[in-house]
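Have a look at the structure below, then the notes.
Every protein chain except one is present and positioned as in the full complex.
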Amino acid sequence: MTNLLEVNNLNICFRNGKSITQPIRNVNFTVRSGEILGIVGESGCGKSVTSLAVMGLLPPKSSEITKGEIIFNEQHIEKMSEKQLQNIRGNEVSMIFQEPMTSLNPVFTIGQQLMEPLKQHKSLTKVQRKERIIEVLKQVGIPRAEQIIDEYPHQLSGGMRQRVMISLALLCEPKLLIADEPTTALDVTIQAQILELLKRIIAETNMSMMLITHDLGVIAEMCHRVVVMYAGSVVEEASVEELFDNPLHPYTKGLLKSLPSQNERKSALYSIAGQVPRPNELGQGCAFANRCEFATERCLTAAPPVFSVAQHKAKCWLLDETVGGVFSE
Amino acid sequence: MTTKSEVNVVKGSTRRKSLRITNFFKKLLGNWSGFVGFVIIFLLIIISIFGKQIAPYDPMYTDFTKKLLPPLTEGHLLGTDQLGRDVLSRIIVGARVSVIIGLVTVLVAGTFGTIVGIISGYFRGWIDVVLMRIVDVQLSFPFILLVLVVSAITGTGLRNIIISLAIGGWVIFARVIRSEVLAIREKEFITACVATGVKRSHILFKHILPNLITPIIILGSLQIATYIIAEASISFLGFGVQPPAPAWGNMLSEGKDYIFSSWWLITFPGIAILITALGVNLFGDWLRDTLDPEFVE
Amino acid sequence: MSKERLLSVSGLKKYFEISQGMFKPKIVVKAVDDVSFDIYKGETFALVGESGCGKSTTGRTILKLTEPTAGEVLFKEQNIAKLSYETMRKLRSQMQMVFQDPYASLNPKKTIQQILMEPLNVHKKFEPHERLNKIIDILKVVGLSEAHLHRYPHEFSGGQRQRIGIARAVILNPDFIVADEPVSALDVSVQSQVINLMLEIQKKLQLTYLFISHDLSVIQHMTDRVAVMYLGRIVEIANTEELFASPKHPYTQALLSAVPISHPKEKRERIVLEGDVPSPANPPSGCTFHPRCRFASDICKQIAPSAVAFSDTHMATCHLYNLEGEKK
Partner (left out) sequence: MLDFVVKRSLQVIIVVFLALTAVFFLIRLSGDPTALFLPPDTSREQIEEYREILGFNRPLYVQYGEFVGNAIQGDFGQSLRSGESALGLVLARLPATFQLAFSALFISLLISIPLGVLAAYKRNSIFDRIAVAATVVGQAIPSFWLGLLLIYTFAVSFSLLPSSGGGSIVHLILPSVTLATYSIARFTRFTRSTMLDVLRKDYIRTAKASGAPTGSLVLKYALKNSLIPIITLVALDLGTLLGGAVVVEMVFAWPGVGRLLLQSLLNRDFPIVLAGVFIIAFIYSIVNFIADILYAYVNPQIRVK
């Protein structure tokens, strides 16, 4: 399988006035063609920032890629000009956002908004564009597609708007679809509809998907492989079965154990003590060390490297001793 | 145990208060325009208090032998007017009028408007409808024109000018404070108070009012400049402070008759108004940006 | 049932009127429409449903944070639905609330000490000189400390704020707490901490919870009985284990099947509901669920179903079982 997207050693800095924070540190992962890669982590772990970086959508003045590379389809995203990025966005890489209620422009009709990427990237006649739009709207399961294109976003329900967002992303048949918490704002029955739809679309086309979520259930439901992020770095990467059956990093273990479904009813849930450190609280050692029940002296002083056990990677010193993981890089 | 914690309580609150004041100045020093505004206001207040002592000449002293002297002649830094009075001294002494007008009007209009806004927003119902209808009527009439009409009817003099400006100005406070009260009422922490069993009066005085202080301060500081300019305008038009008392507006009014010969008469009092309004606005903007960036007039 | 009844809701309705203009009739939104249930001492009773189903409004109406349009709420066998603000105010020391958004529900201008002191002052609980110690005690119970007394809400993380919200609710030692989505604004790892805290203080203070949530896995973990709501009505009530083991109402079945799996190898038959929840301003005729129901028949479009009991503890409102009953 070839790699559609490679993120190598990515570091991103945010500037706020004089203070500089670094939310993304040494992030590595790949998305293979045709697969769904899940990125999971809690709020502030850097998963959304990473996805924006892949789109070249980081705020230009307050943020900077200080190190590393993002290679999409053999092109370096991080070196591209705004003009080049515009040609890729919505065309080869598309994105769906969390809030369907605010992600569509309230003063333009659905049709006008769906027209934009086609005008931008494809040379089609007006009639062809309209045909294509209706085709895609039907593909994402929108009834009355011919009428919907003349309606405004506020006339649609949340689930419908998210379908419109998906159709917007699919218009130009991208190679990679980035979905940033696509169902978090939706009700559980609507979430089921949307997840079903996304799964079907990925299966039908040769698209790859990067699914960003905080919900391990969504990961289990959708993904082939998973990257776990914590405090701005990747702590674990594995296939989805491997991750749920045999998590290596204590943070992943804790997350899985704290799910109510993994605990006996009415018993105290397993919980990870303490809180995620703020970016300015990060020291030399492992970012998870202050909450880790296995932390040793070494964890506090030195950041662990990546250890590999077959296809399974994790950043934890424990693997050095117990699993006998192979030190890589 | 008890005493120890009580000591802690006292210590804690005073420490926080002094911390807040130092923080305030730290933030102010970090912002160029806010700091400039603050310095202008500070100097203005000093000048308005000690004006008579600072002024090089008696602002009312007329000397026809020295009339219409251009700036920098015979010891008159900014020249003299048609009656030979020192322009600089008149500007310095005239500052007091602007400062008093600005501060007292904001106090009167702000207090009245805030009370109306709170009553309207808190009690709702028919009283809100009646009060807001009055506000609507008044807002259907330009502020400066209203002030002119009222001051033409009530007559001149500092007290009447303040009354006219306050009559024109209270509605803004009423409208803004009402919508703030409505917004705060809907906040979850007010529901939380009801759920705790807090008395209604207590909710109003201990929970809603403290959250109004910030918008009142911001709005008040931004309104002061409006009042100062309005006073200058009505004095210029002859409805405000009457000559020979020095005020920036009527200095310009008198000066405009000499526009062909003596440019300084129409220049310096205007610059004084400009700097004052600028200082107040800069400081007000800074206050808004620091205290509540979401605040809308 | 030998259990003691703490709260009884019957025929509760909350309608909101929306004005459309001078010449048009007002729209009536039936946020809560004829809801009845009992809550027993010491249990955790859950209201579950999707957004707009009226579960939060039910919770707030029970506490009289909004006035009910009709119906009775018996708290310790006293009808509180018609009480004046002042009489109700005094009763509030026995019934408290935990809110979803721990930041919005704490006054940003008050320190933690002031926030926690207020309920004690209002209800004149404990001697004045004891109150501060009581506050420090409760802070320790919820996992905070004396050092936090003089801080403001914005200085805390989401999980800590929710601890403060819980401390405020339990400091008066109430009997009954309405918890409106108390953990849904929190991250996974913090969520479990707060759930544990709630379970722990329930045991310690013998609390009764009305737990409102859309998160089925949390409900399954920590509640005793569940009522499922759809468009302002209760469609099914059962013991939690019973409900998750054998849901009866087609909506409950679809809702449970929509929950994402917890392990990639898990296989689940999914009932995907078509379309969206209709507007509560204009609910469908008959059974309000019929446009989305895979079993809907003609009768469902015309007549609203009545409750069918499957056991002492399990009932659902659906024609499906009425019809079967008739056939049998």
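A, B and C are the chain letters, set down in written order, and residue numbers restart from 1 in every chain.
By our rule, contacts are C-beta pairs under 8 Å (C-beta built on N, C-alpha and C of every residue); 3 or more make two chains touch, one makes a residue touch a chain.
Given the structure is predicted, the values throughout are model-derived calculations rather than measurements.
From the options B:149, B:182, B:203 or B:245, the residue with contact to the chain not on display is B:149.
Annotation: of B:60, B:158 or B:278, B:278 touches the absent chain (contact as defined above).
One of B:69, B:208 or B:232 touches the chain omitted from the figure, and that residue is B:232.
From the options A:28, A:86 or A:262, the residue with contact to the unseen chain in the full assembly is A:86. In the full complex, chain B contacts the hidden chain through residues 33, 133-134, 136-145, 148-150, 152-154, 225, 229, 232-233, 236-239, 252, 255-256, 259-260, 263, 266-267, 270, 273-274, 277-278, 281-282, 285. Where chain A meets the omitted chain, the residues involved are 55, 57, 61, 82-83, 86-91, 94-95, 97, 99, 102-109, 113, 116-117, 120-121, 152, 154-155, 165, 168-169, 171.
Here, only the chains that are shown with their structure count from here on.
Chain centres here are Cα averages; for chain A and chain B they lie 52 Å apart.
Chain A and chain C have centres, each the mean of its CA atoms, that are 32 Å apart. Shared contact sites, meaning residues of chain B that touch two or more other chains, are absent. Shown for chain C are the residues that touch two or more other chains, of which there are none. Within the complex formed with chain C, the residues of chain A that make contact are 42-43, 157-160, 187-193, 195-196, 214-218, 220-221, 223, 240-241, 244, 254-255, 258-263, 265-266, 268-273, 275-276. Across the interface of their complex, chain C is touched by residues 1-2, 5-6, 8-9, 12-13, 16, 187-189, 191-200, 202, 207, 210-211 of chain B. Those residues of chain C that touch chain B in the shared complex are 60, 63, 65, 85, 89-93, 96-97, 99, 101, 104-109, 111, 113, 118-119, 122-123, 129-130, 132-133, 136, 146, 149-150, 165, 168, 172.
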